[in-house]
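Entry: subunit A
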Amino acid sequence: MVFERDGQAISVLSDISLDVGDGEFICIVGPSGCGKSTLLNTLAGFISPTSGSVVIDGEAVTGPDPRRILVFQDHGVFPWLTVEGNIGFGLSKLPRAEREKRIAHYVNMVRLQGFERSYPSDLSGGMKQRLQVARALAVNPDILYLDEPFGALDSITRVIMRGELLRIWQTERRTIFFVTHDIDEAVQLADRVVVLSSRPARVQDVLSIDIPHPRNISSPRYLELRDELLKQIGLAYEV
Partner candidate 1 sequence: MNSLSKLRPWEKFFWPLISAFLLLALWHYSVIWTGTKVFPSPLSVLRGLTQLIHQHVLWKDIADSFRRVAIGYGAAAVVAIPLGLTLGWYPAAYQVVNPVMQILRPISPIAWIPVAIVFFGIGDRPAIFLVFLSAFFPIVVACISGVSRVPPVFRRAGRNFGLSPIQLLARVIFPAALPQILVGLRIALGIAWLVVVAGEMIAVDSGLGYLVIDSRNSGNRYDLVVAAMLVIGLIGLALDISFRRLEKAPSVRWGFRDAS
Partner candidate 2 sequence: MKLLIRLCSLLFIALLVLVWQLTIGHAPGHLLPGPWAVVLGIVDLLRHGLLLKYVVASLFRVTWGFTLAALLAIPLGLILGWYRRGEMAFNPIAEIFRPISPLAWIPLAILWFGIGDLSAIFLIFVGCFFPLLLTAASAVHNIPAVYINAARNFGLSTPDFFARVLLPAVMPQLIVGMRITLGVAWLVVVAAEMIAVNSGLGFLIVDARNAGNRYDLVVAGMLIIGIIGLLLDLGMRSIERVKSFRWSYSGD
């Protein structure tokens, strides 16, 4: 993937080759600026690769599609719509009764009951992200892309949100691509972790996290995997 910026061609991604199964939880990690978000936006169809292609279920990706929804880190929800309005955004083709049923279902799933008529400006950061996830799930996508969705939240909320995401994922299983710079987050959430090298990024390694959920973050296997990841990224693990 080659970008043109200020007249210079910058190679951002090179040689990315991935095979992903249905319903897998994939985390993408890598050093800052290595192109994780670029990869995600390409997978979602917002950017076209300069060479190569994205193929999903045998079909090439040519643009954004409601079957693959991207959850943004910041400011993703529409501030002029209520919680209900946001969740129902992609459901305009459905008959009214069906739409209302679905909205109610997802309001409950992300635990925003009581806030149906609230506007995003009345919600906390964590609640807004939950709203985004609900909005994404409401259209029943095959794949969910999450671009550092918890990056703008404080660390306590982050931990809570991870649990929420796992719970939701285990209830309604989709394929998830989760970009993060937080190693712990990756080990806690993913089935497999894709490690990208620094720019131009290539797939440096793919780690399988073989611990079943719920994962004990003090267990030896967890720490082992975490250390392996840190080593992959090239970080010393003694402060």
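Picked so that all candidates are chains of the complex that A comes from, given by their letters.
By our rule, a residue touches a chain if its C-beta (ideal position, glycine included) is under 8 Å from a C-beta of that chain, and two chains touch if they have at least 3 such contacts; residues count from 1.
Not measured: the values here are computed from a predicted model.
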| remark: Of all the listed options 1 or 2, subunit A is touched in this complex by number 1
| Tell me, which parts of subunit A touch candidate 1 in their complex? | 44, 46, 63-66, 68-70, 72, 74-76, 78-81, 89-90, 119-121, 139
